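Supplied in structure tokens, the structure appears directly below.
One chain of protein is taken out of this complex; the other chains stay put.
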Amino acid sequence: MHDTHAHATEHHGPPRTFIRKYIFSTDHKVIGKQYLGLGLFAVFVGMGLSWLMRLHLGWGNLAIPGMAWLSPNGAPGGVLTPEYYLQLMTMHGTIMVFFVLTVAPFAAFGNFFLPIQVGAEDMPFPHINMMSFWVAFVAFCILFSSFFFSDGPALSGWTAYAPLSTVGAIAGPGQGLGQVLWLSSIAVFCVSQLLGGLNFIPTTLDLRAKGMTFSRMPLTVWAWFITSTMALTAFAVLMPACILAILDHVAGTSFFVPSNLVVSGQLIPHSGGSTLLWQHLFWFFGHPEVYIAIVPSMGIVSQILITFMRRPLLSYKVVIGCMVSIGFLSYMVYGHHMFVSGMNPVSSIIFSFPTLIITIPATILVLIWLGSLYKSRLRITTPSLFALGFISMFITGGVTGFFLAQPPIDIMLHATYFVVGHFHFVMALAAIFGILGGTYFWFPKMFGRMMDERLGKLHFWLTFVGAYCIFMPFHYLGLAGNVRRYQAFVDDYTVHLLPIHRFSTVAALFTGAVQLIFLYNLIHSRFWGEKATDNPWESTTLEWSTSSPPPYDNFGGRHPIVYHDPYQLGIQSVSGADYIMQDSPEEVRPEPTETH
Amino acid sequence: MAKLLAVTIVIIAALSAVPIVRHTWEPPTDVSKNGPAIDHQIDETMTEAGICFLAGQVVLAFMIWTAAGRGREHKIGWLPGGALGMVILAFLIVGTEVIVLGAVSSKVWAQAYFARLGAGAIPVEVQAEQFAFYFRYPGPDGIFGPIHPDLINDATENFYGLDPRDQASADDIVTAEMAIPVNREIQLIMHSRDLGHSFYVPALRIQQDFVPGLDLSVHFTADKIGRYEIVCTQLCGLGHYNMKAYLDVMSEPDYDAWLKKEAALQ
Partner (left out) sequence: MGIIVEDAVKTAHRPEFGRSGGNGSRHIIPRDARSLGLRESHPSGSSAIWVGIAAIIMMFAALTSALVVRQGASMDWHHFDLPNILYFNTAVLLASSITLEMFARRFRQRWSSPVLGDSGSPWLYATLVLGAMFVAGQYLAWHQLNSEGLYMASNPSHSFFYVLTGGHVLHLLGGLIALVYVTAKLKRFTLRQSTLSMATKYWHFMDLLWLYLLGLLWLKM
């Protein structure tokens, strides 16, 4: 087993100035918090956009208060124009997928906790790490700025299919500068995540503390490790794709624009390009991306459940094996987004099999979580509620995948609300519940104070029920053939579905409002919450062996030595506790368990 | 609170299943030859996925109900079979489902995409553009005239850019609605004028994207007379939501009459 001494590399002394402490900080903990702040801001922006969308879908002629002032062009008199709806939708998807789901579980929590959980003092390249955040921030600014230029942001969706996204302004409002800004923002974001990967992977491989073998790494570390390898390969493909698309816009090239297109009466001067090429490049990134969004949450949920079940999972190795296989298979399934795209129908069959097969490791994971709950000592706290909620949502999102994985069924369900329901369950619900659970779980460690339990539980209950109310109806809409990315429903066969949309809108507004409880809890607890001890949840991994919040070099000059597997819970400790920390030299004496 | 969560999960699961079981919201009735196979596949999958969904949520609820409130005095138990048991279970249940569903769905897909075009199939061309569908029939010569993008002129309704001097174009019939005879195989040639669009007729159980730069074709047979909607499902701009056309499935004599009438209007 690979055993390494971990000492800090070029280690910086604690910063003294405000700028060095909080703005341009090389401390991975500050960078993690910065990412968390970015993710938090982004999620509220993304949510706000979704409220506008849902209001418009439920009541198409509604004059939304304040919109006329915010965007006189996009919402004259407060009523969203068709193009503005699509622009809001594009920004909603882009912000949520990139700046919330990649940033929060991976960049934010990973940056803060990965070094601590492996027993390192910092990541190996703190300056590059700092750059990673600021580059991501710049990417967000570029994207957001598209709201403020001439005809607004791109309207081609977060998927930006060619040629809509590459022929320029003639294809619609926002498709000129707005689209170029979108492409630039995403290309810059890719760079930021690659810079992050340059730190994450070496931290895990090279900087583990003495005694921290691979098989003693917490599941969250494994999750971040698998995620960073996926991010490495996926973002490295999206970036050149975006650059080629930008060239189609500004340099007159024809990577993605075929010949003889006549858009709005004008013959487009490009020729010979392939629109399917964009789809292949995009989805080669896009599918691993959604696993990048969920795998960290799988690790976080495992960590939380173990802590609050007071016992390890049925098998540590199997969980890792599942996460690894999911990461590996995720590259083979991307064509399931393209079943009816016009690619060779044989390819569709080929892609459908790995898509179906990836259900197996996902199911094993769910069964292991469920099986580990059996005869555990489950404690109900806010983090554990969110972890349990995650399982419920992951099951729901997962089973709808069965439909979409089969090409002939996809004929009926492709581009309908069924797909929207599926991915919101796995991403907007399951992955977000992982993030929320992680926030409640790790808040005491990050900020030195406890979050309010009662408000947290209220937040959970209202969000859990509210979220199901928003997104479960989408499946019915999809089965009935309701097409997505429509700003209004004018087809005869879907007119009768409008009440369902309205129900979902009301649920969305309600659930959105509930998130203010969370925001209030975050802010109030940050300054006035009850002070946290080192290990309020009685957990075992290394972050709980240091103070809350950790000192500058994570362990206060101490170099932790790891003696145990990460989840020694449900055992009898000398001190009378039912757990032993990873860096405790005490020997493990297992409690007598039930025989079966 | 754990018991409340368990109950809530079960209620949510049950309520979610109600509209499915009661078939409250269904797609338009199927009127195509391939449709029954697709519908059957959806039903099969719904049954299996539905069982997995309900079972998963109920087991989760059960585990929460029984595990919460167990304190130090209760011993930690290990599920019979352990992790290996879960792995085997997953492989057996899901693996079988996957293989069966995968195999059958491949067959259904092949029916739609690999079946050979019948000899008497009627060729119809559909052109997608921002934000309308136009259809073209080849006329008595059976040949579609060449498309000249530079001749496209919406004002004069030359949507396809046909050159009146081309002999093959002279008898082409361009329409805004699509009509086909019932029980006849149709070869639909799909051409996009500008961007990515898609051709979705829920009633026919057919959905296919247009690929700009590539003319691809699908074929189908409608087996019931009626008027059905064609909608665009690939985001193509601000008018995407409104991009639609009508498909009329008629009796053979009605279709011939319609075609004659349209030809006269060219």
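Labels A and B are assigned to the chains in the order they are written; within every chain, residues are numbered from 1.
Assume contacts are C-beta pairs under 8 Å (C-beta built on N, C-alpha and C of every residue); 3 or more make two chains touch, one makes a residue touch a chain.
These numbers come from a predicted model, not from an experiment.
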Exercise. Since one chain is left out of the picture, which of the remaining chains does it touch in the full complex?
Worked result: A
Exercise. Given the contact definition stated above, which residue among A:75, A:198 or A:338 touches the chain not shown here?
Worked result: A:198
Problem set entry | Which of A:232, A:267, A:332 or A:517 contacts the chain that the document leaves out | A:232
For this session: Could you tell me which of A:281, A:360 or A:413 touches the chain that is not displayed?
Result: A:281
Seminar exercise, completed: Of the candidates A:34, A:81, A:111 or A:254, the residue in contact with the absent chain is A:254
Exercise. When the complex is taken as a whole, what residues of chain A touch the one chain not shown?
Worked result: 4-14, 16, 123-125, 194, 197-199, 201-203, 205-207, 232-233, 235-237, 239-241, 243-244, 247, 251-255, 258-259, 271-274, 276-277, 280-281, 284, 557-559
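Keep in mind that, in the parts below, only the chains that are shown with their structure count from here on.
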Exercise. Using mean CA coordinates as chain centres, what's the chain A-chain B distance in Å?
Worked result: 30
Exercise. Once bound in the complex, which stretches of chain A touch chain B?
Worked result: 81-83, 86, 155-157, 161-164, 167, 171-173, 258-265, 267, 272-276, 309-311, 313-315, 318, 340-342, 345, 348-349, 352-353, 356-357, 359-361, 363-364, 366-368, 370-380, 385, 388, 391-392, 395-396, 399-400, 402-403, 405-409, 411-412, 414-416, 457, 464-465, 468, 472, 476-477, 479-481, 483-493, 497, 500, 570, 578, 591-594, 596
Problem set entry | Contacting residues of chain B [partner chain A, same complex] | 1-2, 5, 8-9, 12, 16, 19-20, 24-28, 37-38, 41-42, 45-46, 48-50, 52-53, 56-57, 59-60, 63-64, 66-72, 74-87, 89-91, 93-95, 97-98, 101-102, 105-106, 108-109, 112-114, 129-130, 147, 149-150, 152-154, 161, 193-196, 198, 200, 202-203, 205-214, 216, 229, 231, 233-242, 244
